[in-house]
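Apart from one protein chain that is not included, each protein chain of the complex appears where it belongs.
Showing chain A:
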């Protein structure tokens, strides 16, 4: 994305607005969305500012601002978003124990993708990815974009229980499950890091706009890191 990207702006509901973008590079778009979100945050008046993967939503208070006035105000920032650099300086290291009980779908996913499990792991841990969006659950991170060779469908039926720390892949993304619960992404591994802890000073390990890089570890190191907390 070398130029400004125009957003299609509309009312999402009576008290929220949406800007939708069509850009060829989803990672550059995500970075631009994060930059626009932080400009909106500087304005201060929005109740919520939530970037999606290819859109940006804001919630406003209709008792304070008429919906069409809010729309006009939103347009000044979201109407044209600037290309932004992916902040490349800091990459968070995410140790992952791939396969086995921690990644029950590793082998079948590799098989479906025409890769060996090791090849899949090498592709997944071979480069850094951008945290494009936090959503679904507190601290749940959508990261991308992953190599085309890893693009796989979600599970036909979601699992009833996915453990916290599980790493999934689907489409051109990889996700980190912050909480135990149901989930539909094929699971290839698990990190011993605690992604979300409401009791911690900083509850969230990751935030949108940050970069992550996965690193393969064995079960012994997983146990060691899990114990170290």
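The rule we apply is simple: contacts are C-beta pairs under 8 Å (C-beta built on N, C-alpha and C of every residue); 3 or more make two chains touch, one makes a residue touch a chain; residues count from 1.
Please note the rule applied: contacts and distances are computed from a predicted model.
Student: Which one, "ABC-type polar-amino-acid transporter", "(2Fe-2S)-binding protein", "Carboxyltransferase domain-containing protein" or "Lipocalin-like domain-containing protein", is the UniProt name for the chain you do not see?
Tutor: UniProt lists the chain left out of the view as "Carboxyltransferase domain-containing protein".
Student: Looking at A:7, A:51 or A:95, which makes contact with the chain not pictured?
Tutor: The single option touching the absent chain is A:51.
Student: Which of A:74, A:140 or A:222 touches the chain that is not shown?
Tutor: A:140
Student: On chain A, what residues meet the omitted chain?
Tutor: 10-16, 18, 20, 37, 47-55, 57, 59, 62-63, 66-68, 133-140, 142, 178-179, 181, 196, 198, 204, 207-208
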